[in-house]
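Have a look at the structure that comes next, please.
All protein chains but one are shown at their positions in the complex.
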Amino acid sequence: MSAAITLDPRDRGGPAQPLLSVDGLKKYFPVRGGLLNRQVATVQAVDDVSFSVRKGETLGIVGESGCGKSTTARLLMRLMDPDAGSIVFDGDPVGERAGITVNEMRRQMQMVFQDSYTSLNPRMTMAESIAYAPRMHGTPRKEAFDRADTLLAQVGLNPRQYARRYPHELSGGQRQRVNIARALALEPRLVILDEAVAALDKSVEAQVLNLLGDLKSRFNLTYLFISHDLNVVEYMSDRVMVMYLGRVVETGPVEQIYRRPRHPYTRALFASKPTLDPDRRTTEMPLTGDPPNPINPPSGCRFRTRCAFAKDVCAQSAPPLAAPLDGEVADGPPHLVACHLPEAQAAMGANTHA
Amino acid sequence: MLVFALRRLLQAIPILLGVSLVVFGLVHLAPGNPIDMLMPPEASPEIVAQMKAAYGFDKPLYVQYLLWLMRALHGDFGLSVFNATPVWGQLVTALENTFILAILGAALGFALGIVTGLIAALYHGRWPDKLASAIATAGVSLPHYWCAIVLVLACAVLHDWLPAQGMGDDSLPIWQRLDFLVLPVVTLSLIPMGVIGRLVRATVLDILGQDFVGALSAKGLTRWPVLRHIIKNAAPPVLALMGLQFGYLLGGSILVETVFNWPGSGNLLNLAIFRRDIPVLQATILVLATFFVLLNLLVDIAQAAIDPRIRR
Partner (left out) sequence: MSDATIDTAQRVLPAADAPAAPAPGYWKSVGQRLLRDPVTIIVTLMLIGILFITLGAPLVTNADPYAGSVLARLKPIGTPGHWLGTDETGRDLWTRLCYGGRLSLLAAILPVTISLVVGGFLGILAGYSGGWVNTIIMRTMDVFYAFPSILLAVAICGMLGNGLTNSILALGVVFIPPMVRVAETVTTQSRSLDFVEAARASGTTTLQIIRHHVLANVLGPILVYATSLISVSIILSAGLSFLGLGVTPPEPEWGLMLNSLRQAIYVQPYVAALPGVMIFVTSMCFNLMSDGLRSAMDVRLNK
């Protein structure tokens, strides 16, 4: 599934070295209140998240609303500073003396935001928005605007028609294409797509997804694809990472996770997924209740309060990400799951194909 | 709710401290020592030194500040440099007079403002709206000291309807003394009328524009549930502005009081400035600003009581 890797002059470690690897990322937001407006609690938005992204692959991140997907993306872009954890980009630690600076990283890593309208400056034309970042990095005006025209064409918008329009004069799908073009203007290697198609109509969504696929192979891109739409993630991703309340609960190749999810949360998530395929109908109980408050997450395994299999051990310690306990080993990238209980992992509702 | 009220109260303390610091610091904007300015140039150095010691102007600044603050907290603002009577007594009398004007002016202004604002909103776009909006805008841009002069002109100079200034003798019967109130109160009511009128119009239009009320015709407004809905949503911002406006009437009546020669706090302040009567000046500003802060506090709490969303 992973795209063939042609050599990029900026490639440093070769195809085997992950493009991005994240270790122990943490972000706690203070919650203020009380009489003196002091910090009374913390939201553990991202708690000890580690993963890596290989060159040329698409890593999908899924999870319920509020589980910390966007926070992770913003931490990666350094739009906010992490409380702990390290980010290594193609072998270079980011923001450390031995590695590359945040700005150097940002030239190689870009992000597309969910809301196509608010992520464009309403007072700039499409061409101005796209040319903006290169110009700020010193590209001459003429060259930057020529490049903007080329990019517009590459995302399927006629530059003669759209270059001089303002955001409110475009449709949501067209604007999102412009946002993608803008992200590509700095010629990044990794693009983070945070719910990039979530606000679009289904038909437009499909077009944009296809465009993303084309661009990926054309520019040798690596994607971090964040979405709560399981079908879209399945369509786009090579590997999937499932998050719950700021932690990673399961990760692995897309076929394995979709065919045989091990974590009870992943299974419940999939059970609530709308599907037309009768083979995929499940007997698993869908998720009930709201996710627990991230301000006071449960001890140990965070899913235990909604888990049908929860035992004492689940309250005592947080399960580490590890190979599934049933011993089944597949080729390729490892399938890892954070669950103490073999019986919970093995519980086969019916996510198997008939 | 209680926590919110207490927290706002706590937040007011540093502001009040800052206010006291500013008031105290203001005095030192002026070049020279207040006593030097007050004493005749031929006064002997010993006498000047004595006076300084008597008023505490010889100590280091921060000591002066702390002493002044401690005394002020007990309502002791010392003696007027001008006539050596206790500042507190003068201030209380002046404040009473100012309060009478401010309360009546506010009541009249708010009532007129709400009425004009409602009329403007109900007849949105038609002539009553235009007229009411014009009145409101004029009210906001009126220099009220000029207004005072025009009113005196109309009611006391050209016609002999009402007294031009002062607050009347104690010996006069009460209904005659009320005459003295009319012009200042009307003058003071104009600005709150304009400001409140504009806000009421905007807020009510906003609420009427929301879908769930929009379906109802202007007639529907008289029905209680609709009216209640409007009041509930319009009250917090209007209330906040009312509090602010009342504060401005209290602290900003100096110009109007000067025109009408009304013996209120504004007049006292004006006199203190021209007499360079530092203790009176400090006390007046401090007390007026404190009122203003406390008023805002009350408004905040009242707002939160009406609309729980405001509590954080």
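Letters A and B name the chains as they come in the text, with residue numbers starting at 1 for each one.
Going forward, contacts are C-beta pairs under 8 Å (C-beta built on N, C-alpha and C of every residue); 3 or more make two chains touch, one makes a residue touch a chain.
Values in this document were obtained by computation on a predicted structure and should not be read as measured data.
Set against the missing chain, the residues A:26, A:165, A:228 or A:311 yield one that touches it, A:165. Of the candidate positions B:131, B:162, B:182 or B:293, contact with the unshown chain belongs to B:293. The chain omitted from view is touched by exactly one of B:79, B:140 or B:298, namely B:140.
Of the candidate positions B:3, B:150 or B:231, contact with the unshown chain belongs to B:150. Where subunit A meets the chain that is not shown, the touching residues are 74, 77, 79, 102-103, 106-107, 110-111, 113-115, 117-123, 125, 129, 132-133, 136-137, 160-162, 164-166, 168-172, 175, 179, 182, 185-186, 199.
Mapped onto subunit B, the footprint of the missing chain covers residues 14-16, 18-19, 21-23, 26-27, 29-30, 137-138, 140-143, 145-147, 149-150, 152-153, 157-158, 247-248, 250-252, 254-255, 258-259, 269-270, 273-274, 281, 285, 288-289, 292-293, 296.
Simple rule for what comes next: only the chains that are shown with their structure count from here on.
The geometric centre of subunit A is 56 Å away from that of subunit B, both derived from CA atoms.
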